[in-house]
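Submitted below is the structure of interest, expressed as structure tokens.
One protein chain is absent from this view; the other protein chains keep their places.
Each chain carries a letter (A and B) given by its place in the written order, and its residues are counted from 1.
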Amino acid sequence: MIRNHRGEVAIAYLFILPFVLTYGVLFLWPTLQMVYLSFTDAPLIGPGEWIGFENYVEMFDDRRFWTSVKNTAYFVALTVIPNTLIGLAIAMMVSRLKGWQQSLILAMFFLPYILPVSVVYRIWNWMFNLQFGIMQYPLTWVFGKPTPVFRTQWMFMPAVAFVTIWWTCGFNILLFLSGLRSISTDIYEAAALDNASRWTIFRRITWPLIWPVTALVLTIQLILQLKIFDQVYLFVQGGRPDPSMVLVQYIYSQAFQKNQGGYAAAIAVALFVIVIVFSVLQFQLLRARGEK
Amino acid sequence: MSPAKHITPQNKRRSNSGPSQDGYLNIGADRIAGEPQCQRKWRRGPAPREDYVKTFLKIAMLSTALLSVGSVQAQETVVWWDFLSGGDGVRMKALIEQFNTEHAGEIEIQPTTLEWGTPFYTKVQTSAAIGEGPDVMTYHLSRVPLGVESGALAPISAEDLAGVDLGPDTFAPANWEAGQIEGQQYAVPFDIHSLILYYNKDKLAEAGLLGEDGLPTGLDGADNFMAALEKLRGGSEYALSLQTSGDGTPWRVFYSLFGQQDGVFLAEDGTFFPEESIPKAVAAVETMASWVEGGLAPALTEYEGSVALFTSGAAALHLNGVWEVPTMADLSEKGELGFEWGAIAVPTFFDHPATWADSHGFAIPNNVGKEVTPEKKAAVLEVISWMNKNSLAWANAGHIPAYTPVRESEEFKTMQPNATYSILADTAVFDPRSTLAGVASPVYDAVANYISPAMNGELEPQDAIEEMKADLQDQAE
Partner (left out) sequence: MADIVLNEVSKSFGAVSVLDKVSMHIKSGEFIVFLGPSGCGKSTLLRMIAGLEQVSEGEIFIGDRRVDQLPPNERGVSMVFQNYALYPHMSVRDNMSFGLQNVGTPKDEIARRVDEAARMLEIGQLLDRKPAQLSGGQRQRVAIGRAIVREPVAFLLDEPLSNLDAGLRVRTRVELAQLHHRIGTTMIFVTHDQTEAMTLASRIVVMNNRRIEQIGKPMEIYSRPASRFVAAFVGSPAMNFLPVTGVSDAGGFAAISFAGQGPVTTTVPFTDIPKDKLTFGIRAEAARISREGQGVTGVVDVVERLGERTLVYVSLPDGTPLIAEDEGVSAVEPGQTVHIAIDGGAGIIFDEPGKAYHAAK
């Protein structure tokens, strides 16, 4: 078949042009600007003087920056793997249900995910309320007295992580469920005939076969949770912001509270690098494991 | 000043009202509201007579709209942003309505209320930078240094101010200068607001803490105050309620107690807490912590909670800003308070009276790339001037008017409870003048990070002050 090859290429470019333009204007250009900004002493708005690596040098000496890095890492540790495992566990339970029961239970687990973070914050702030929060019953049982969870330093991050898992788990469940559905029932039947116990079936059949989905969920989670801001920002309101400061929150406070656009950009670049390095690294590692 | 958190139902209703309820016809709104209704009726096929009536009404409405186009064009519109909600907000909206009525056909204020604190100031800064800021806005004078440094504020010339009878003579000198940076005026004061002590008269009477004059007695001095709290202990859940988490009240109380010892927060040379002031700061924090430690004040309580503890009768005393006066007054008026309340100046815990104070003022954003017409400028100046001259109504919200003729008027001098605590105008200690200070500033954050935890026994007062000093010093460099 003879085709006008050049014409086709032109049309292809024409079709991707809107995306490339949008991507360039809304993502690429701002990103480059941010990198440029990080080498200046610009305020939040407007240009600044070129100061080379000064912002980065300052950053390495900045106690609060390292606190933010540490807190972000802590939050990632508290959410990424637990959220993935809980998502898988619930998906496996939900997948045993059939028909409308499955739809109903799935909808219940997915519902929190469609809520905006402000609503999630309101719900849990209320649930944990010192005077009338329902969570104070178990907390009182454990600690002997009502406990201000979001004002108690060591509880803050775990509590925010808990709320985050509650909030975002539904999406992971959905991903896992579709992964589980793609495993043929024949294979489970074969395993049942092969004397495999439930645990063996999970360990040697389900887990390795669901692994590509697990790797995907872990990577999505990692990227998402490295960028944690909203929940921490909201729950810390009226409390101590510094000890639980996370990276994006620190960027926000430098840029919007202290009017240090250039320095904030430098931290943003650092976060950008962290996200890219860790997500690429993780995904490669996970994929390698899966191919073994 | 009033934190946007405490929203009364009354205020909510108010905030929904569009410009058309201000007594001015808004063409767009009327057409949108009117037309579909008519069309719906047409389609349903009503009796012919009704049709005529509708058509007539429609024509009448249109011509009214057309007529009002002329008047709208002739009048100057002033876009106004504030952060005042709650009791304050209601009173400010009444003032704006009054202004609009008095200036019908000449100037119309179009007000928008935004969220107090960081959200407001962030929006102001970013919108000014692209020329989309308002024509005039409320501004905390404590925030002027940071506002000017970040380029958000436009200077206001002395001549322009003199043109509307505003100047150094019409304000208290310290107050007037708080709106300046290097002699240049950037904000015009509107009020002075401060910290006061609210009390439950019934509970104080029970504990024998009311004097002959019916005012609280025996509260001065840190030890006396403690003893008084002990006396009040049995009468209610807490002797004293105050916000003990985050920034806000902890800063205001701390700065008052610190000021009562002549503590220096920020020295001329840029040092935070110079050596000799550290013990004073520690003493202030220790005093605050002793209330919580003894169970006399609630631990880790947020702003709204602290107000609720007092209004529900669960606390005999309440430390908070004057802006909650309308809350008490309104509740009392509706008979929902359940006790008799009063307010006095903050007691003297240390050497001499001193109370933290800040001011609401008016400022003009530095709208980049947007020319201000002489007509607009005149209108804005008229707004600022008129508001000050009518600030007696604002005093109703608990504040002390900044405008000297009003503050010294007979009406204000007899206004209650303001008169009881008006002494604090003389003993006010204003926020430190620094780009790190002011509402929603790093200093406010530092309070949440160090002073509040120390109040709740999570940090030693000595450590808290030293860490706060190091932190602020670090940020200043």
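In this text, contacts are C-beta pairs under 8 Å (C-beta built on N, C-alpha and C of every residue); 3 or more make two chains touch, one makes a residue touch a chain.
Model, not experiment: these values are computed from the prediction.
For the chain that is not shown, the touched chains among those present are A, taking the whole complex. Within the whole complex, the absent chain has one touching residue among A:Leu209, A:Ile223 or A:Ile274, and that is A:Leu209. Residues touching the missing chain, restricted to chain A, are 184, 186-187, 189-197, 200, 204-205, 208-209 (touch as defined at the top).
Everything that follows uses one rule, which is that only the chains that are shown with their structure count from here on.
Mean C-alpha position of chain A lies 38 Å from that of chain B. Residues 118, 122, 125-126, 129-130, 146, 149-151, 245-246, 299-300, 302-303, 305, 440-442, 445, 448-449, 452-453, 456, 458, 471, 474-475 of chain B are the ones touching chain A in the complex.
Within the complex, the chain A residues that touch chain B are 43-46, 63, 130-131, 148, 151, 153, 237-243, 253, 256-259.
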